[in-house]
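And then subunit A:
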Amino acid sequence: MNPVYYLYLAALLFTIGATGVLIRRNAIVVFMCIELMLNACNLAFVVFSRMHGNLDGQIIAFFTMVVAAAEVVVGLAIIVSLFRTRHSASVDDASLMKL
Partner candidate 1 sequence: MSFPLLTATAALPAVGAIATAAVPAARRTAAKWLALVVSLATLVLAVVVLVRFDPDGARYQLTESHPWIADFGVRYDLGVDGIAAVLIALTALLIPFIVLAGWHDADPLETGSKRWRPTQGFFALILAVEAMVIISFESTDVFLFYIFFEAMLIPMYFLIGGFGDRAHEHGEEAASTQRSYAAVKFLLYNLVGGLIMLAAVIGLYVVAGNFSLTEIAQARANGSLHMATSTERWLFLGFFFAFAVKAPLWPLHTWLPNAMQESTAPVAVLITAVVDKVGTFAMLRYCLQLFPEASKWATPVILVLAVIGIIYGALLAVGQRDIKRLVAYASISHFGFIILGIFAMTSQGQSGATLYMVNHGISTAALMLVAGFLISRRGSRLIADYGGVQKVAPVLAGTFLIGGLATLSLPGLAPFVSEFLVLVGTFTRYPAIGIVATFGIVLAALYTLVLYQRTMTGPVKPEVSAMPDLRARELVVVAPLIVLLIFLGVYPKPVTDIVNPAVKQTMSDVHKTDPKPEAEAAK
Partner candidate 2 sequence: MSAAAVHSLWTTAADPITKIDAPKIEYGQLSPTLIVVGAAIVGVLIEAFVPRKSRYYAQVFVSAVALCAGFAAVVALAADGYGTTKAHIAAMGAIAVDGPSLFLQGTILLAGLVGLFTFAERRLDPAAHGNRVDSFAAQAASVPGSDSEQAAVKAGFTTTEVFPLLLFAVAGMLVFPSANDLLTLFVALEVFSLPLYLMCALARRKRLMSQEAAVKYFLLGAFASAFTLFGIALLYGYAGSVSYATIAQVVDGTVTNVDPALAGTMGNDSLLLIGAAMVVMGLLFKVGAVPFHMWTPDVYQGAPTPVTGFMAAATKVAAFGALLRLLYVVLPGMRWDWRPVMWGVSIITMLGGAIVAITQTDIKRLLAYSSIAHAGFILAGVIATSKDGVSSVLFYLAAYSFVTIGAFAVVTLVRDAGGEATHLSKWAGLGRRSPLVAAVFAVFLLAFAGIPLTSGFAGKFAVFKAAAEGGAVPLVVIGVISSAIAAFFYIRVIVLMFFSEPRPEGPTVAVPSPLTMAAIGLGVAVTLVLGVAPQYFLDLANQAGVFVR
């Protein structure tokens, strides 16, 4: 079966993630969408790795997961502290600074 289909899937996931970032208000959800994008990337890596027959891609995927995990740590910390001060996780509420 042609691995290219998996690439299309990856692209699709990535786009879905991006769209989510653009349209969802809740910071957590937005963040999850970003995670989705990262995982789309992972899929792409793995697929390419298979296409090229070397392991770099798969290894990169592991790196990506670690980075993503780190991001979760930092991100959630920030988002939670925001939530605790504002009692809302809506990204749009956080718009004190503009213009």
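Selection criteria: all candidates are chains of the complex that A comes from, given by their letters.
Following the convention adopted for this analysis, a contact is a pair of C-beta atoms (placed from the backbone, for glycine too) under 8 Å apart; a residue touches a chain by one contact, two chains touch by 3 or more; residues count from 1.
Nothing here was measured: the structure is a model prediction, and the numbers come from that model.
Enquirer: Pick from 1 or 2: which one touches subunit A in this complex?
Expert: 2
Enquirer: If you look only at subunit A, which of its residues touch candidate 2 in the complex?
Expert: 7, 10, 14, 17-18, 21, 27, 30-31, 34, 37-38, 40-41, 44-45, 47-57, 60, 63-64, 67, 70-71, 74-75, 77-79, 81-82, 84-86, 91, 94-98
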